[in-house]
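What you see is the complex with one protein chain gone and the rest in place.
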Amino acid sequence: MPINYYIILAIALFSIGVMGVLTRRNAIIIFMCVELMLNAVNLLLVAFSKMHYSNVASFNPSSPVGTEAQVFVFFIMVVAAAEVSVGLAIIVMMYRNIHSVDVNFLNRLKH
Amino acid sequence: MSITEILFWFLSALALGAALMMVTNKNPVYSVLWLIVVFFAISGHYILLNAQFLAIVNIIVYAGAIMVLFLFVIMLMNLNADSEPQKNKWMKLAGAVAGGCLLLVFVAALRQVEFLKLETITPDGPTGLIRRLGYVLFTDYVLPFEIASVLFLSAMVGAVVIGKKGD
Amino acid sequence: MKSIIDLVYLVPLFPLIGFLINGLGRKNLSKSLSGMLGSGVILASFIVSVLLFNETRAEGFTATTVNLFEFINVASLNIPFAFQVDQLSAIFLLIITGVGFLIHVYSTSYMHEEEPYHFARYFAYLNLFVFSMLLLVLGANYLIMFIGWEGVGLCSYLLIGYWFKNTEYGNAARKAFVMNRIGDLGFLLGLFFILQQFGSLTFSEIFPQAQGAEVGILTVITLLLFVGAMGKSAQIPLYTWLPDAMAGPTPVSALIHAATMVTAGIYMIARSNILYTLAPVSQTVVAIVGLSTAILAATIAIKQNDIKKVLAYSTVSQLGYMFLGLGVGAYTGAVFHVMTHAFFKALLFLGAGSVIHAMHHEQDIRKMGGLSKKLPTTHWTFLVGCIAIAGIPPFSGFFSKDEILVNAYTHNPILYWIGLGGALMTAFYMFRLYAMTFRGSFRGTHEQEHHLHESPWQMTMPLIVLAILAAVAGFIGIPELFATDAHRLEHYLAPVFEASTKLKDAHTLTHSTEYMLLGVSLTLITISIVYAWSRFSKKPETNDATGFGKVLANKWYVDELYDSIITKPLNAVAAIFNRYVEKSGIDGVVNGVGKSIHWGSRQLRLLQNGQVGTYVLWMVLGILFLYVVTIFF
Amino acid sequence: MVALLLILIPLLGGLAAFFIKNESTVKQWSLLVSLAAFVAICIGLANGNAATRNFEAEWLPMLGSSFALQMDGMSALLCLLATITYPIISISTWKNTYKSANSFFGLMLLAQAGIIGVFLAADGLLFYFFWELALIPVYFLCSKWGGEKRIAATFKFFVYTFVGSLLMLVGLLYLYYQTPNLSFSLQSLYEVKLTVAQQAWLFWLFFIAFAIKMPVFPFHTWQPDTYEQAPTAVTMVLSALMVKMGLFAVVRWLIPLFPAAAIEYSNIVIILSVTGMVYASILAMQQDDLKRLIAYSSIAHIGLMSAALFVNNESGLQGAMIQFFSHGVNVLGMWIVVNLIEQQFGTRKMSELGGIAQKAPTLTILLVIVALANVALPLTNAFVGEFLMFNGLFKFNAWYAAIGGLSIILSAVYTLRMIQKVFYGNSNAVTANATDIGTMAKTGLALIVIAIFVMGVFPKPVFALVNDTVTMILGIYK
Partner (left out) sequence: MNLIIISAVWGIVMMFSGLFIKNKSTAKTIALMGAVALLIANLFDLSGVMLINTNFNGMLLFDRFSLVFLTVVIIALIFYFLLSGKHIEEVGNHPYEYFALIFFIMCGVALVAVFNNLLILFIGIEIISIPLYILTGSDKRNLKSNEAALKYFLMGAFSTGILLLGIAFIYGGTGSFQVEKLAMPSKDVYTIFLASGTVLVMIALSFKVSAAPFHFWTPDVYDGAPTVFTSFMATIVKVALFVGFLNLFTNAFSVRYGDWKLTVAIITALTLFIGNITAVFQQSVKRMLAYSSIAQAGFMMLTVFAINDMSKQGMLLYAAAYSLATIGIFSVLVKMKDYTFDGFNGLAKKEPLVAFVLTVCFLSLAGIPLTAGFFAKYFVLAAAVKTGADLWLVIFAVLMAAVSVYYYFRVIQAMYFKEGEPQTIDTTPMFKAVLIAVAALIILLGMLPSLLVNRLLL
């Protein structure tokens, strides 16, 4: 499997996430799209990890190369989780005040 | 076409399709569910890429915990398909085009690599094993690991400050 | 060598002291004191001048330079504050201090109505003028000359505007100053050319080099200097200030606008004679301008009714003759005419002043008439002046004008005949003036008639002295035709004009031609005088002029012409500059930058429309743009 | 040491002034301080050796900049001007009253410190520092105590000059990196070897800064507005001293740094300057406000000076130097008169004034003398300078001198118009109760008149003083 397939897949997912952020008005969906972007990055990292491993695998099959990317993915998940908790809290707070999660209503602050 | 390849194409199609469904679906609950599908597809890819531990974590943390949280909030707010008014048509179009262009530009930039026939992926290796990961995490990456606790603490405090009712 | 020459600085110093005392102490000095002081210092200068003059007459006297101190000294440019004493400056010294003294004395009486404060101011100005004029003629280089040159212009301005409450007078003063300044600019540029060409402004260094210089450059230099002379000596096209300058007190007109300051241009050209001699084109220009001015001013004078205006145009006209003389190379003639003119024109002005004084500041000759009985001294002296200026022998005007005209004839007979035409007009208008003022019957009010009386001795004494001088001064330049020791003045001045004389082709007229010319001119002048006398004694011209006469009475509308081609356009241009170029144009651009920033700010902040979607879209576009720029460029 | 004193005296004096609450005390204090500065410059002039005059201390070694002050002839002359100007301003505006006088005089003295600093700095960064420091107090002075439209006008002035000086800063920085030893010292900057192309654009960066300050046409539009709106005492500082900063800087920081460019572009600069002379003179004829009139007249004079600085001959440079001083003195005299008029009649409009001469003869006479110096009549100080400058300009190009010479005529036109409209004629309702000049102001004006004549007749000491600077500049051209 050539690595660039994965790269393209990841980028495609990322772009779909971006598209979602751009086209939706619901704050939660937008947030979900961001999560999709993060996952795309995770996939990309793992693919790269594999790529770098493959570069050395032929002469050193037990090489640690690539492990750190997976650790990084692990941390991304951690951060994402923290972010989700705070993000959802903010969204809920917003919802409590204006009974909507439509980002288009966020226009008191402008110019 | 080997089994891996078949799996790859299947999972990719699934991921992309589900992602698109998620973005386009009007009902937030369905979106969440489609997103979970994407996560599962990605976990599948992880396995293909020899990242078994991550695959599991992804399902547990993401598809499990995080998405449930989302779902919970959506249920709480009682959002449904009709509650979200559509964005301005032009904005939507612009958004879609911009996202598409992003894809295009990235692919165009990375295409030069494609023709060089990057190495195919070796089927297996020790990289993604939990043992290896655990070792690295608690040796080289112990510092960020510890520091992540600060992150969690602050997120926790934050959630309390923001979420606490009555003030 | 310690001689009187070294004390030359005393000559301008006395008037300067007079100026300072009168100027600073103007509040504390009594009228008689400041009058005495003002006159006394000029007398002192006169005495020194006479001594100097004696020195210059000595055999073998050469021009002497007296260095006082360093003025401007910057490596390549060294201009000392120095005086030069030679025959030319000596003779001017005599004229200035001599006539000046008489006029000061005259003024003490003429101005006695003024308050002490203004009286002292008047004498301060007058002394300052004499000081400047002395600097002008004593300067050993063009810069000192220029200092005096501008100084006299200033004093002229101050004295014309002496009665500052009157806006008309103020305007006249400004006009005089500005027109003088136009000339001064030319003069200044001339100085720069001289500096460039000769590397010095000192006469004694420039003139010896002159013959080596290119004719073209000399022509430019001399023309520019002549522009200066036009302004100062009221020649076409810068003559219009002089008639207006009659706004000043009459003694001032006599001193500044007749006897001395206006002759500064003649002095300057006479001083630079070698340069002009070497630049024939300039000489021709000088001659033509001089002659045209002489004729033009004479025509205007015919129709003027203001006693001082007539004299003013007459002055312009006479100055024209002097320039004609200079233009045809008759430097001595010009200087000679300066001298005689100083006498008779000062006489005429003072006489006019006496009349005006008697008439209680009435200047219109249509309202005079028959004054000969009431003002006998004034009348007789005025008549002497008229005869002198008309050119009847043996009065001084005859000799000096004759010398110029004869020289013009040798140069080009046409000049002579035109000049003669001017002389006829001179005789005509002078006797028109005389007749309308002194002959016939009195046309003024009863009150004026009641108060008519001869002026006090302070005023008549100068008149008498000047009348004598006007009558006899001609003999010092008497032509060979009449005497054996002819041309004494020319011999005296010869060293000054030596270089020029050498270059000139010496063709003199035969005596028979001279007699012929003399006969013709005398006949015509006499006819003209008799006609004017008889006509205006009997039937004075009391109505406003009509037809062509009106054009003359309105001075050929030259003032109006200047107003419409220079003053008004300039003001319009200034207004346009002020309104459009400055405010809308340059400042508009400056403010426009500010405004466009403001405008840009208003527009740019609309980007910040409050919508997260838009923000993210912009961000994505930014990412796209930057990514493309980075990767593909 | 003297150089340091010259800056410190007004600086500390100014700071102290902020704490003096009593108005008359603070006036006396500021006069005292400015006199002390005058004494200092006298010491400097009397004692020509470099050790006494100059000063150097470590300041920012890592930036290659030191607190270096250097007083050559030109600096000394301008410092003298700055220290003479201040006491005269104090004396002649003694009767003016100000709200919060302590700040006013404090800021005035601070501005003096800045201006003197500009004249003395021998280090690029320090120069820039003072350049700006002179501006800030003036900004506050104008905005706080000025006329009706002061805020906008002053702000325009401030931003305008600030833009210029920032451009200069860029140039200075670039230059700094070209020095072999990475130093801002004047010496190092002079030694930089630049290509012609580099000189070209650096020249313009610097020149624009200076041109705005001077100001040279077409960068002048801030000036009439600012002069009009500023309190007159500040206008005096602005026109007598601050515009000299631009001219000074051309001599000290522009021509020696970029001689090739200075020669190359002298034509353009001179054309601009000459255009400005005539243009400003024409505009001056149109003005009704006395301050605007003098402002335009000042622009015309400055035009001549800036042209003379670029003619690349001794006559022009010497003339410009002496004119630095003369113009400062003369324009100061003009402002004093304007101030007296404004204080007494509450208006500066010529159309509303008239006939003052009847009631105030002494004032009139003094004004006439100053005005005549302004039109450069011989035996006044300005004549010497203008004569030399025109001569220099003439050597450069006769036509420029001829065209620029028109301003000689025009200056007479507008100056005399002013005298006539304000002083001559009959008095009207506004001027009916005019009183003559007071003793203090008379003293101030008399000092100026004395200076006018002394320098007009004996300019030699000034020539001697600035000779070293002129020689240096001409040496650089070669």
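Labels for the chains are A, B, C and D, by order of writing; each one numbers its residues from 1.
Criterion: a contact is a pair of C-beta atoms (placed from the backbone, for glycine too) under 8 Å apart; a residue touches a chain by one contact, two chains touch by 3 or more.
Since the model is a prediction, treat every value here as computed from it, not as a measurement.
Within the full complex, the chain left out of the display is in contact with A, B, C, D. Annotation: of D:Leu173, D:Ala432, D:Ile450 or D:Ala464, D:Leu173 touches the absent chain (contact as defined above).
Only one of C:Ile217, C:Val281 or C:Met619 touches the absent chain when the whole complex is considered: C:Met619.
Listed by residue number, the positions of chain B touching the unshown chain are 106, 109-110, 112-113, 116, 118, 139-144, 147-148, 150-151, 153-155, 157-158, 160-162, 164, 167. Of the residues in chain A, those that touch the hidden partner chain are 7, 10, 14, 17, 21, 27, 30-31, 34, 37-38, 40-41, 44-45, 48-49, 51-52, 55, 65-66, 68-69, 71-72, 75-76, 79, 82-83, 86-87, 90-91, 93-94, 97-98, 103, 106, 108-110. Although one chain is hidden here, its contacts on chain D can still be listed: residues 59-63, 128-129, 132-133, 136, 140, 143-144, 150-151, 155, 158-159, 162-163, 166-167, 169-170, 173-174, 176-177, 205.
One rule holds for everything that comes next: only the chains that are shown with their structure count from here on.
For the pair chain A and chain C, the distance between mean C-alpha positions equals 97 Å.
The centroid of the Cα atoms in chain C and the matching centroid in chain D are 37 Å apart. Shared contact sites, meaning residues of chain A that touch two or more other chains, fall at 18, 21-22, 25, 104. Annotation for chain D: no residues touch two or more other chains. Note for the complex: chain C touches chain D at residues 23, 69-77, 81, 117, 143, 146-147, 149-151, 154, 157, 161, 164-167, 170-171, 173-174, 177-178, 181-182, 184-185, 188-189, 191-193, 195-196, 570-571, 573-575, 577-578, 581-582, 586-587, 590-591, 594. By the touch rule above, chain A contacts chain B in their complex via residues 1-9, 11-26, 28-29, 31-33, 35-36, 39, 42-43, 46-47, 49-51, 53-55, 57, 61-62, 64-68, 70-71, 73-75, 77-86, 88-93, 95, 101-102, 104. Every residue of chain C that touches chain A in the complex is listed here, in rising order: 605-606, 608-613, 616-617, 620.
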